[in-house]
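Input: a single structure, listed below in structure tokens.
Here the complex is missing a single protein chain, while all its other protein chains stay put.
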Amino acid sequence: MAEKVHLTNEKIIELKGINKSYGSNKVLDDINLYIRKNEFITFLGPSGCGKTTTLRIIAGFEQADSGEVLFKGKPINDIPPYNRSVNTVFQKYALFPHLNVAENIAFGLRIKKKSKKEIAEKVEKMLELVGLAGYGKRSIDSLSGGQQQRIAIARALVNEPEILLLDEPLAALDLKLRKDMQLELKKMQQQLGITFLYVTHDQEEALTMSDTIVVMKNGVIQQIGKPTDIYNEPKNAFVADFIGESNIVHGITPHDNVVIFGGAVFNCVDKGFAQGENVDVVIRPEDFIVTDEAAKSSVVNGSDILRGEVTSNIFKGVHYETVVKCGWYEWVLQNTISHEKGDRIGLRVGPNDIHIMESEITPTPTRTNLLVGKVYEEGVVEVAGHRFSCPTTGYGEDEDVDVVIRPEDIVVSDNEDDMFTGTVESCIFNGEQYELVIKANDCEWLAYSDVVRDEQTFVSMSIADDVLFVMPKETSHGAVNHFTATVTAADTIEICGRKLKVAAPRDDIGAVVSVSVRPQDVYVVDPGNGVFEGTVADVEYKGIYYNVYVDCGDGLICKVRANEEWDRSEKMGLYIHPLDIKFD
Amino acid sequence: MKKKKNGLPILYIALIIAFLYLPILVMILYSFNETSATGPFTGFTVKWYESAFRNQKILDALAVTFSIAGIATVVSTVFGTLTAIGIFNSRMLTQKIVTNVTYVPMLNPDIVTGISIMLLFVYAGIPRGYMTMLMAHITFCLPYVIFSVLPKLRQLDPNLYEAALDLGARPGYALGRVVIPQIMPGIITGALLAFTMSIDDFAISFFTSDEANLSIYVYSAAKRGIKPEINAISTVVFFGVLALLIIINFRKKKEN
Partner (left out) sequence: MKKKAKNIGVRADVNNRNKWCAVPYYVWMIIFIVVPLVMVVFFSFTDSDYHFTTANYEKFLTRGANGELIYVTTLLRSLGLALIATLICLIVGYPVALILSSKRIKRSDLLITAIMLPTWMNFLLRTYAWMTIIGRNGLLDTLLALIGLGPVEMIGTNGAIILGMVYNFLPFMILPIYSVMAKMDHSLVEAATDLGANPLQVFLRVKLPLSMSGIATGITMVFMPAASSFVIPNLLGGNKVSMIGNTIEDQFKSAGNYNFGSTIAMILMVCILLSMLIFNGKGDKEEMIM
């Protein structure tokens, strides 16, 4: 890791709202950043992310379409490269083949009309600095790649620039040489006290040398920070994936400091995510702790053990790289112990090693029609002024219910006598069919059509009786799980012999109470990781989601809201966060 | 290893080369023939060389040929190199249009290029003479220079020019001290091509000028019959071209 250099807060370069496009191809999108004096800053990203273009704008080779480039607070957008006190080391060196080593280094000094003596002295000094003293008379072609690289650096540094721009300068060198040069460059930068702006796609290089790293992707800055920050606290899955090797999986945050992923429940240090928010979880391969499958968990109402089978184990020199398959997930871990292929092991991650980020791909909410209905009489539900005959078992007369009608179940036509008549509010082609928003009976309906329909024109809809999904209102008694529990400790209750921690402290130890838990607050985890363990007894499709009824034995049935369909008699564990257990 | 028979193919190549060189050898031979006829060789003489170099018309034609070739080469080389740099830095569409138009004089039959430029001079009221020939020559030499320089620019590391600017060079200095030296081989090839094209030209000069260059002189003289003086002049030109080619090849070897 980079040593601490004394950094002032003096901004030497500032980019404000830089945009750049080549034709229709946007390469830089609103770039804002500043570079401090004496800083070693690295632009890191895959090829085509705009890092080189940003460097070239600072060098003056490219003009930003909009935005400002400030040098020590003064705009330099219109200053040509030859009048900027910035020098560049190019990826393929760009040494002048018709000039020898000394003439190459002297190029800038000659233009500045320095005296012959001064030029000779400075060139000699530079050659010494880059460790090529005595090479002055050599031709460029006679030098190796590494030597050419050094000359390119010397040629730039001899002009005493305030900033040295380096565009993937080590990309063409072999690994060993690259490592040596990394250290040397860093040493040079500290010795000379010049600001270095370094562009690379090599994350290791960036982490080794930089004071600050700017991670870019598709012309957008993803994260700016110190190497340790970028590594330990990546802002999003891209940064995590790009910096070092990572396991990135989807997770859910029931409450602060708890995250569910990989079929287990983990304590973590992250807060501030919404209840039940979909997140990306990053685990570094070196952060796994290997335990046995039956290890005890420290997580309340759940367990944090990932159980799986070793599918590969490769010796990487310093460590073993092991792949463990746990259910749907494959985890890559690095450790010093060798595991046999086929070994069953447990994995665990400490709270500080779990990195949670906002998910880049939030699952698109199911677009459907959720309507308010009322049970008119036994077997009849009234929705939007129309009565549908459908089973109403479990609901009382006049009870308010939620009704889901899927857009694909609505038949759209032009029949005046249809069930519903209304006007087209909007009509958008989604690539497969037209999505219509129809205003009818004071409701907005989403429906699909194969043909385009003009806005504000007449349209009719008919809906069959058997496509309605009737469900209790979320607030109603029938919508949630009700359990009878015994209070066994101030923070513990017992339901059918299973102990659950609760949040609200109780002083009525021994009392029998009734508690309720919403189905959406019950999370499915791997068998063995839940507070309840059971098998799927029944699955009910509700138009938007599934209600899964899990039989936990002893007559305990728990309703769980799930986004995917579960097979009957599938085993699962259930996790309930203490905060979600409500006393009636 | 089985020895393959090479005899027949070699003989064939030899025959073709003999066919290509026969007229030239005959010409050289007859330039030293005593009699002016093309009959049997009667005796060695250099008198045709003497009379050729005393013939004012031939001397004038040579002067026109070489001065036009010299000036056209210099002008088209400088002009063409700048143009190539300009084209190279233009938008793709501009590049496409300009290169395609520039191909026209190379692809059109010389006679069509000749009469088209002749029409231009006639209707612009420019009397056809030395200057018109020069302009016509510059016109058909330019494409050869442009198309010799352009590939060199495309092979050039674009960072070289930027590196020069980066080190403080103004655009003119960067072009002159960095880009031009790098594309020099292309420029020289272009110049040599322009020079030989100009010296060799007949059709375009014939229509665009009333002045006689060597080709036009040979054409009008040959229509009236064989003249040993022309043999002599041809021999001189042949060895001149030979010398030039040896220089070019030597250069190419060095380049590689």
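Order of writing sets the chain letters: A and B. Residues in each chain are counted from 1.
Please note the rule applied: contacts are C-beta pairs under 8 Å (C-beta built on N, C-alpha and C of every residue); 3 or more make two chains touch, one makes a residue touch a chain.
If you're wondering where the values come from, they're calculated on a predicted model, not measured in any experiment.
Engineer: Which of these touches the unseen chain: B:52, B:72 or B:85?
Structural biologist: B:85
Engineer: Going by the contact rule already stated, which one of A:17, A:80, A:131 or A:327 would touch the omitted chain in the full complex?
Structural biologist: A:80
Engineer: Can you say which of B:72, B:118 or B:187 touches the chain missing from this structure?
Structural biologist: Among B:72, B:118 or B:187, only B:118 touches the chain that is not shown.
Engineer: In the whole complex, what residues of chain A lie against the chain that is missing from view?
Structural biologist: Chain A touches the chain not shown through residues 22-23, 56, 60-63, 80-81.
Engineer: So that we can see where the missing chain sits, which residues of chain B does it touch?
Structural biologist: That gives, for chain B, the contact residues 4, 6, 9-10, 12-13, 16-17, 19-24, 26-27, 30, 37-40, 79-80, 82-92, 94, 98, 101-113, 115-120, 122-123, 135-136, 138-139, 142, 144, 146-148, 151, 154-155, 158, 161-162, 165, 171, 175, 189, 193, 196, 199-200, 202-203, 207, 214-215, 218-219, 222-223, 226, 230-231, 233-234, 237-238, 241-242, 244-245, 249.
FYI, only the chains that are shown with their structure count from here on.
Engineer: Residues of chain A touching chain B in their complex?
Structural biologist: 59-61, 80-83, 86-88, 90-92, 94-98, 107-108, 111-112, 155-156, 159
Engineer: Going by the contact rule at the top, pick out the chain B residues touching chain A in the complex.
Structural biologist: It comes out as residues 157, 159-160, 162-170, 173, 178, 181-182.
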